[in-house]
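Starting off with a structure, shown below.
Note that one protein chain of the assembly has been removed; the remaining protein chains are unaltered in position.
Here is subunit A:
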Amino acid sequence: MATAAEKEGVVLLDFWVSPFGQRCRIALAEKGVEYEYKEENLSDKSPLLLKMNPIHKKIPVLIHHGKPICESLVIVQYIDEVWSNNPLLPSDPYERAKARFWADFVDKKVSECGTRLWKLKGEAHEEARKDMIEILKLLEGELGDKKYFGGEIFGFVDVALAPFTAWFYTYETCGKFSIEKECPKLTAWAKRCKERETVSKSVHHPHKVYEYVGKLKKKYGVE
C-alpha cells in the first residue's frame, strides 16, 4: 500500500538548520504536498546527493519522480508551477518580477552578511553590522504596512525570507543590536510568519540556530 509521500513521488534532500532547505519545506507545506525528508550529513555526503547534484554537491535537492531540481529558489518556483493551489507568485508579470527581485535580494545579501557577522572581528565585523541593519531596513521598506511581502497572501518573498527569521536572534546577538528596535514592522512580520503552521513546523527555534553557529565559531576558531 503506497504512502501519500510515495504516491506524490517527492523526496527532499536537506540539512536541518539550512534556511535554503527550509524554504522548500515551507513551500511544500503551503501546497499540502506529502514528501519524504532525508537528512544529509554534510561532512559525509550521501551517494544519492552526489548523484542528484553533481555540480554543486549541495542541499537542498528536490527529487520528483526520480528527477532532481537544485537551487532553493528554482525549487520553490518549480513547486509553485507543478502544484497550482495556493499560488506563491502573483499572476501579474510586473508583480512577479518584483517578487523575483526581492527573493534574489534576500539570496544575494542576507546569508552572506550574516556569515560575516558571526565570522569576522574588528572593523570587518562593524561593517557587517552596518550592512545587516541596512539590508533589514530595505526589506522592511518593501514590506511597508502589508501583512506579508505578498500582500494578504503569504508569497514567494515570504517563503524566501521566513527561514532567516530563526537567524534574527543570532544576528542580533553577534551584531549587538536589536532587530525589533531597528525594524519593528519586519519583527511583527516575523511573528506572523511563526504563527503559520507551515513555517513553525519547518523552522527551528532561534536558540538552536545560535547553538549551531556557536559550534561553527569553535570550528573556525572565532571567539
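As a convention for this text, a residue touches a chain if its C-beta (ideal position, glycine included) is under 8 Å from a C-beta of that chain, and two chains touch if they have at least 3 such contacts; residues count from 1.
As a convention for this text, contacts and distances are computed from a predicted model.
Undergrad: The hidden chain: which UniProt name fits, "Transmembrane emp24 domain-containing protein 9", "U6 snRNA-associated Sm-like protein LSm2", "Large ribosomal subunit protein bL20m" or "glutathione transferase"?
TA: Per the UniProt record, the undisplayed chain of the complex is "glutathione transferase".
Undergrad: From the listed residues A:70, A:166 or A:186, report the one that touches the chain absent from this view.
TA: Touches the omitted chain: A:70.
Undergrad: Looking at the full complex, which residue from A:120, A:138 or A:153 touches the chain that isn't shown here?
TA: Residue touching the absent chain, from the options given: A:138.
Undergrad: Among A:15, A:78 or A:177, exactly one should touch the missing chain; which is it?
TA: Considering the complete complex, A:78 is the one touching the chain left out.
Undergrad: Out of A:38, A:100, A:119 or A:147, which residue would touch the omitted chain in the full complex?
TA: Considering the complete complex, A:100 is the one touching the chain left out.
Undergrad: Considering the entire assembly, which residues of subunit A contact the chain that has been omitted?
TA: The list for subunit A reads 55, 64, 67, 69-71, 74-75, 77-78, 81-82, 93-94, 96-97, 100-101, 104-105, 138.
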